[in-house]
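One protein chain is absent from this view; the other protein chains keep their places.
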Amino acid sequence: MEIIKNGIDYFFLVYGIALFICYFFLILFAIAAIHKNKKRSLFLNENDMKGAIDLPSISLIAPAYNEGKSIIINVYSLLSIQYPYYELIIVNDGSKDDSLQQLIAEFKLEIAPFYQSDQHIQHATVIGIYKSTDPKYKHLTIINKQNGGRADALNCGIAYAKTNLVLCTDADCIIEQDALLKMVRPYLEELDKEIIACGGAIGIANDSIIENGILKELKIPKSILARIQVVEYIRAFLLGRMAWHHIDGLMLVSGAFGLYPRSRVLEVGGFDKNTVGEDLELCIRLRSHMEQLREPYEVVYIPETLCWTEAPSTRKVYITQRDRWARGLWETIKKHRQLFFNPKYRTMGMLFFPYWVFFELGAPIVEFLGLICLIVLTVFGLINWPVAIALFVVVYLIGCIFSTAAILLYTVNFKHYAKGSMVIKLLLAAYLESFISHPIMLYAEIKGYFKKIFGIKSTWGTMTRKGFTTK
Amino acid sequence: MMQEQLLYTIALGLVIFLVFLWVVIGYSIIIRQSRYVTRSKIDAFFIQKLSMEYAESNALNVPTHLHNDQTIAIKLNNGRKLQYASSILIRVQDTFYSENDNMIEQVCKESGIYKEINKKIKKQNWYPKAMAIWLSYELDLKSHLTCIKPLISHKNVLVRREAQIGLVRFWGWKSLKILPQLKYPISLWQQIRIIENLMDYFPIPDLTYMNKALETQNPFGIELLIRLIRRFEMHAYKNYVIEQLAHPNKNVSETAIEVLETFDLNADQLYKIENLLTLLPTANQPIRISQLIALQQVPTNKEKQHGNN
Partner (left out) sequence: MEEKYILIVNQDIIVSSIMQRYLVADTLTFSLAQRFFEVEELLKKQNVDLVITDLIIDGLSTNEYIAFLNKKLPNVPIIVTCHMDHTSIKAEIELLGATTSIPFPLKLSKLKATLKHYL
């Protein structure tokens, strides 16, 4: 019994220490990456970019399904983007509400001649393509298609796009007006490595003021759950993704805001319709494809928050979202399991993919097992409570330090949360995370895994949103 | 008991570190606010200074409200402030022409920016060095050309890039003579900067140097030349672009297709492209080239107006 108990103790201890070491190095890499990005971006004068005729053209693709409540304001938001060569493609994914009718009326749309889409990727049947008769909206295209899900709608938009790059987003995202000028930078600067995907940080804009589809005033969300997610996003984007980008190990570009070379996405067949984690899956597939071609490539991240979204503010919606993310992760890891410690895929196979298996997929499982062990050992009276409490305090404080470091990095480098009162609210939310959102998240993730293990069918899940405060 | 004590000692260390992070956050917020005030003062100074300079350069009677405020100039005493001041001057330089070619240079000298750039350009560290080169050509500090010239093959990519753009900025079309010697890749951004600098400051192409540049074998150099041919509408070089359709480098052939799509081609040129198609492997390009031929065969208004070249 003692041997088993010691074994369990050491397993959790080693796993915990390994995880903290990884996080510690991620902080160091993130600092270096942010610093490097800041230095390099100083040389790229936005005025010069606006005047250049050789910029790559970009299609902004936003699928919409039953977004009738906010579709008009969202399209206005996406139309306000400043970039000399861009088109906006809204893919109406067989909405059952009056989204299409609203769009037709508001933007003076009429049926445009059908043109042949790219045949490399499949998608559900297109019913009609609409263009505006008003010159104000000449960059806007609406594709009305049969329902096929988010990935299918994105594939349809990519197939019909005519540009060098495609930016995949959601119709309900608020994108900063200069986002494309910033996102395109890595593509302009690429030399010997091809940029196969570029992501930008996503922020949470619950309770913020949106005017004409543009974020006018950023506020800290009123709901504690949404507020904690602000910290979670800062930590994930600023510490996590920037750090992985720094060591060429970035495996995920968020589905809500990712820029890809259209030709490469077509080459790999577009988004996978059979997974709910289509963003992670595409990124891993693109990387694997480049590894197989033996061509140098890079997946990059921009630390600036360029896209704002609404985070779930109720427990129910939060669970739905995290359950879906967990299932997406499970499906993708399973689909690409051949990468696991596969030297053919070099560092991706030997280091980055195993990290995802052990620490992204594995962490909720280990945590859940830890809870079970805690209960069992308590029942058998094998817990040394004073030491357990001291250990909890240490682990909790380390978590607080990581979150505080993320907030510090954000405050130093970006202007969004510059007021003292905002920072204090974020810090308090960060310190409550372990008690409020983390247990719910663990429950949702385990629920997602459980569904996958036992083959319980589940769909994308309805993301009920409150909607932004608009004027 | 020992374990417990050790853990609480670690916890105490962590709490101290946490408090330290709070202090740094607080400090950064205060510093940001004080920087905002300083920057507003620098803004005010340059608005006054530059309005006066522009009025003077146009031989206008400088109105009394455009007097100079020397008290702020004295405070431009550190790198960060000078960097901010330089960014103002670049924005202004991008926005307004002056009748006096040396106006911005004079302002740089008076405000201490010139001296700072001089210092930085000689540094070993790549960042200040590249930054100083960038500022030199953006602010039109011609006297720095001698320092910039030897850096066009520097080992650091940014120093090299900025030095090459700087050379274009000061030498214009003459700088293209070095293109055949360049072995390093040239990013799209660098190509854009070269093209736009030529467009803004040397709008009439010098074909002697253009012809010399055509000798380059560097695929990035060829890509640049193709883009230059489009930007300056050098129709006499269309055949050069057509030849690049068969270039083994995908980026070069794709750029050639993109550029040819914007040109009107005559029957001979179309015939030449069709012949090239038979030589190409069955990759993606032949499809696009076929599309290009199809596009060119549709008579357009553009064709009717300009005729074929």
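Letters A and B mark the chains as written, and numbering starts fresh at 1 in each.
The rule we apply is simple: contacts are C-beta pairs under 8 Å (C-beta built on N, C-alpha and C of every residue); 3 or more make two chains touch, one makes a residue touch a chain.
A quick note: this is a predicted structure, and the numbers were derived from the prediction, not measured.
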Notebook entry, point to check: Which of these, B:Phe20, B:Tyr36, B:Tyr97 or B:Tyr271, touches the one chain of the complex that we don't see?
Noted result: B:Tyr97
Next item on the list: Pick out which of B:Leu50, B:Ala163 or B:Leu260 touches the chain that's been left out of the picture.
Entry: B:Leu50
Item checked: Residue, one of A:Leu79, A:Val126 or A:Ile247, that touches the chain absent here -> A:Leu79
Check: Taking the full complex into account, what residues of chain A touch the chain not shown?
Finding: 47, 50-51, 53, 76, 79-82, 84, 135-138, 177, 211-212, 214, 216
Note to self: Please output the residues of chain B touching the missing chain, sorted low to high.
What the structure shows: 43, 46-48, 50-51, 54-55, 58, 63, 65-66, 88, 91-97, 99, 200
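Just so we're on the same page, only the chains that are shown with their structure count from here on.
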Next item on the list: Please work out the Cα centroid separation of chain A and chain B, and write it as a whole number of Å.
Entry: 31
Note to self: Quick check: in the complex, which residue numbers of chain B touch chain A?
What the structure shows: 3-4, 7-8, 10-11, 14-15, 17-18, 21-22, 24-26, 28-29, 32, 90-91, 94-95, 127, 130-131, 134, 138, 157-158, 162, 185, 187-189, 191-193, 195-196, 227, 230-231, 284
Next item on the list: Could you pull out which chain A residues touch chain B in their complex?
Entry: 39-40, 42-45, 47-49, 51-56, 185, 187-192, 263, 386-387, 390-391, 393-394, 397-398, 400-401, 404-405, 407-408, 411-412, 415, 418-420, 423, 427
